[in-house]
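Since the structure comes first, as structure tokens, the remarks are kept for the end.
One protein chain is absent from this view; the other protein chains keep their places.
Order as written gives the chain letters A, B, C, D and E; numbering starts at 1 within each chain.
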Amino acid sequence: MRENGIRKIWDDGGAVVNGWLAIANSFSAEVMANAPFDSVTVDMQHGMVDFQAGVAMLQAISTRDVTPLARVPWNDPAAIMKILDAGAYGIVCPMINNREECERFVGACRYAPAGYRSFGPARGLIYGGPDYAQAANDTIITLAMIETSESLDNLDEIMTVPGLDAIYIGPSDLAISLGHLPQPDPTEPVVVEAIGTILKAAQRNGVRAGIHCANGAMVKRMTDQGFQFCTISNDVRLMAAAANAEISTARGN
Amino acid sequence: MRENGIRKIWDDGGAVVNGWLAIANSFSAEVMANAPFDSVTVDMQHGMVDFQAGVAMLQAISTRDVTPLARVPWNDPAAIMKILDAGAYGIVCPMINNREECERFVGACRYAPAGYRSFGPARGLIYGGPDYAQAANDTIITLAMIETSESLDNLDEIMTVPGLDAIYIGPSDLAISLGHLPQPDPTEPVVVEAIGTILKAAQRNGVRAGIHCANGAMVKRMTDQGFQFCTISNDVRLMAAAANAEISTARGN
Amino acid sequence: MRENGIRKIWDDGGAVVNGWLAIANSFSAEVMANAPFDSVTVDMQHGMVDFQAGVAMLQAISTRDVTPLARVPWNDPAAIMKILDAGAYGIVCPMINNREECERFVGACRYAPAGYRSFGPARGLIYGGPDYAQAANDTIITLAMIETSESLDNLDEIMTVPGLDAIYIGPSDLAISLGHLPQPDPTEPVVVEAIGTILKAAQRNGVRAGIHCANGAMVKRMTDQGFQFCTISNDVRLMAAAANAEISTARGN
Amino acid sequence: MRENGIRKIWDDGGAVVNGWLAIANSFSAEVMANAPFDSVTVDMQHGMVDFQAGVAMLQAISTRDVTPLARVPWNDPAAIMKILDAGAYGIVCPMINNREECERFVGACRYAPAGYRSFGPARGLIYGGPDYAQAANDTIITLAMIETSESLDNLDEIMTVPGLDAIYIGPSDLAISLGHLPQPDPTEPVVVEAIGTILKAAQRNGVRAGIHCANGAMVKRMTDQGFQFCTISNDVRLMAAAANAEISTARGN
Amino acid sequence: MRENGIRKIWDDGGAVVNGWLAIANSFSAEVMANAPFDSVTVDMQHGMVDFQAGVAMLQAISTRDVTPLARVPWNDPAAIMKILDAGAYGIVCPMINNREECERFVGACRYAPAGYRSFGPARGLIYGGPDYAQAANDTIITLAMIETSESLDNLDEIMTVPGLDAIYIGPSDLAISLGHLPQPDPTEPVVVEAIGTILKAAQRNGVRAGIHCANGAMVKRMTDQGFQFCTISNDVRLMAAAANAEISTARGN
Partner (left out) sequence: MRENGIRKIWDDGGAVVNGWLAIANSFSAEVMANAPFDSVTVDMQHGMVDFQAGVAMLQAISTRDVTPLARVPWNDPAAIMKILDAGAYGIVCPMINNREECERFVGACRYAPAGYRSFGPARGLIYGGPDYAQAANDTIITLAMIETSESLDNLDEIMTVPGLDAIYIGPSDLAISLGHLPQPDPTEPVVVEAIGTILKAAQRNGVRAGIHCANGAMVKRMTDQGFQFCTISNDVRLMAAAANAEISTARGN
């Protein structure tokens, strides 16, 4: 089976720089995959993307040597299994609150006996290779989002679920759940502290820690702190920021 | 009929800052239309966009107070009339080489007796208003691209076609036609000179001059020279440039 | 945040006349939004519409000054949150049977601590405005469908869920659940009586009452009775009825 | 090859009542095809429809016993041949001005030696049957639009082109070309007179006469005058008219 | 209501040969429906197909006299009800483990009081006919997949759920759940034995037995054993196998 580039980076002690796609389009997906990201994630939760577009986007990503991932809209086995069948090499699952939810998530990504994923990896087989059935459980990556106050009480229970590879922090939801407004780059002490707590728990439990970042500078800070999977904003915010900056220059502002 | 914002800016002596869409997606179109552009153009020539996506993109653009335009793939009345019916308020037409081609282009944008546009402005009627039939000929804007060596020999013949509102320079094709590699921001003296020649011809003939620009800085320079319709790169190049810059920061390069 | 027009009508004591979209197309959506409805609902349950089309339809609706809503296929947080992120200003949720289901529904529409909605309002932020995070909980409208016999036993428990704005009657399912065939404009006494009971319960509990109507005449009757959110059939049935009537005239029948 | 229902009606001396589709959606197409039209036309000129949607619409139409037609955006062999390959059983071609244009149009619909259509009737073969190659030239219907002042000077030259089955009047363009505003149901004497002239020329030359009508009442009048192919408005205008009427009733206006 | 062809074959003691669609395209769906299958199933679980494409595929299937079915991605009432509304005449539901799950599945396919399906059969009404409400519960077919080890312990409990018409074996998942690699045509004794056990239980409980087969030869064997609903591989594997065989011939291998 085709190697998962993320596992290789992690085995080498490195940190993954991840792109994020909210535009339901395979051309913009290929353009993003052509930038020097290590992995690119199709965001089917807050992105304006559903399955049919997601398939074409995964195809576009896999024209490049970059690992294709997907964030599912919810901890729902149907959504998880479908996008894995479409060739995603890892799943980011939102709002994992406790061990039971994490087991349900991870189980949906693994064939029996490790889990309860149903077999039929249509495009996954083409992308992954003919030994997909044998190797998928060890290749596909699972990332559980830690972003609610309930999850903060259950960090170890969540992180010790067998088959969980990484956790992924959503700073905006984490901030809201702690009583603050969402912040792309958190400065509220209680949120910053929670991020540190989660990172330590991940390191303690031997899972990788990931976080959504507002920009490249935040990625740098987070990887320096020990995060190993950091996303840079997303396609549409990068575009909007660049457009606004260029328009200002154009107008001489 | 809803006013064409571009005509208003021109009447006030101003210059239009135009956005450019190569991604066939209505969400990215709305994000671009939400930036402070004066107009946004759906590029159906070199953009990865055809009619069906173009309709949804024009709808997305018209959620904002920004003028929706389209570049057609070729000087073809079918393509021109269809996207006008979909609500485009102006057409950029590539590769106008001579007066006859320009008349064919402008005629496709105008109802008889000014032209030969066929009547049936499906979405245009909703966007423009119930007096579309009466007012469209005076509202819709026509921009003929000047980008071939043949057109350089026919500047006055082209620019005096009744109903032509503006010309639009494609620097890359102009450079190629003059024997050079394409350049987003031309520095070859012969290309720079040709741009100046075209601008002067436009001013002499009372049509507005537009040009595709590599970035905001080039827009500033061009509007200072007298151009009144300047495009900033496009959606996908803005996104790619921003992604590359942020990745460099992220990796500490 | 952009005001929710429905709240304004309700605050003024008026009744909302709502359009309903079963055709997965942004052009027909814009045509419907161009009729003088107060709000237009994308029907993702019985309409032939899923998320990707729904986004474009919400964009089309928001080219007009009419409130965009969506009916979700089921009481499923993934579906609810995604279409809110796409800019829906209210959710109609089918088959709410009891208080727990209603809490689950309303919670999916509200950020913590009022609910458990995940933050990332991609298009919603553009449509709603930059203070979306602060104002969304007070702006977005929740409508729980009352249409099963179980729900008739739990009217007060359902209607007193904090954050519920309105209930919405589906006459066809209500009739079926009471042992009759579906009727667009109910005449069976037991169904008519149930509708009255639900209306009274809504008034008693301070939530608005809505109902799906077969046509404008039924809307008139229902608003006279006190309903404040009435839907007129849907796009495709309006079209089919008009086509049949005109064909009869054409054939001299 | 499956019979063309329009030829049968014509052979029986009857008049075809035709539906018209401007919405690019296969569900609304099927709903329209389910009304008792004799034929339904996918409008790829002024409809918001291009080829990909057109294929699905033709499939939807052919779930019913009604003849599927298409109007092409222009007298362009690529567009004509593609939609024939997709299973259209007749083509309405806009703006035929003279004999040469009519020959170009009809030739695109006929295999050699009658014309120059290229062979490869992908879906047409499934819909039409295995003897498509032998029978298509006699089954497919050609309708040339007469709607410009130039065409009024060339009626006999146009109508005697071998293989032309019918002409089709576009009243709006005809009115514009005669110096008036477009009218769905013409009352201007010069336009009314031109319609009569065209009808007589068709009868004189043995081709069927068709016309686009504003509503069923106009169809009745036109078929009484001798027209044998009459369209009732289109999907989206039927829907909008019905919506407006029901809203008025709902609001008690 | 239009008869369900599968019920007729079963009543006549015959076996259904079923096609399977993993390509999200209505043209390939029509081509498959044009082959002499008795029924064709849109695979929304492992196929690369979601709802919007599924609607168009069901339309394409129903241009032919073949029964349209769908496999849903999961035992989820939203997915089941939506595709029934789109005109599916039967549902294959994956991974039914026990009686409760089977009741949940079957109930989603039946209107009250037999189940809890919500009424609004948009396209189903057109395809099925005006008495859909009365006849749907007796027309729509339910097929529960037996493919997990848990289900093997609950065969009778599952198969005696009122309203269940058939069970359907997924050999690959069954093999995995029994500790083996997936096999399109099982040879592992324990898997073969389990298939026999399931068949006997079905016959004992008066439900039909179905199974997914690798090819036509396996269908022949399975129908000879008593299976009455057998699928031949799927669209994309048939295509790939044919392509590989022809390429070998072409290269003289």
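Here, contacts are C-beta pairs under 8 Å (C-beta built on N, C-alpha and C of every residue); 3 or more make two chains touch, one makes a residue touch a chain.
Computed from a predicted model, the values in this text were never measured in an experiment.
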{"item": "Chains still shown that are in contact with the chain withheld from the display", "value": "A, B, D, E"}
{"item": "Candidate in contact with the missing chain, chosen from D:M81, D:C109 or D:I158", "value": "D:M81"}
{"item": "Selected from D:N98, D:S118, D:N205 or D:N244 as touching the chain missing from the view", "value": "D:S118"}
{"item": "For chain A, the residues touching the chain missing from this view", "value": "26-27, 30-31, 34, 55-56, 59-60, 62-63, 122-123, 126-127"}
{"item": "Footprint left on chain B by the chain that the document does not show", "value": "22, 24, 45-50, 52-53, 73-74, 76, 79, 94-95, 147-149, 170, 172-173, 176-177, 179, 181-182, 236"}
{"item": "Touching residues (missing chain, whole complex) on chain D", "value": "50-52, 55, 76-79, 81-82, 85-86, 111-113, 116, 118-123, 133-134"}
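Definition applied: only the chains that are shown with their structure count from here on.
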{"item": "Most centrally placed chain - per-chain CA mean versus overall CA mean", "value": "C"}
{"item": "Approximate Å spacing (C-alpha centroids) for the pair chain A, chain C", "value": "34"}
{"item": "Where chain D touches two or more other chains at once, by residue number", "value": "22, 24, 27, 31, 34, 48, 236"}
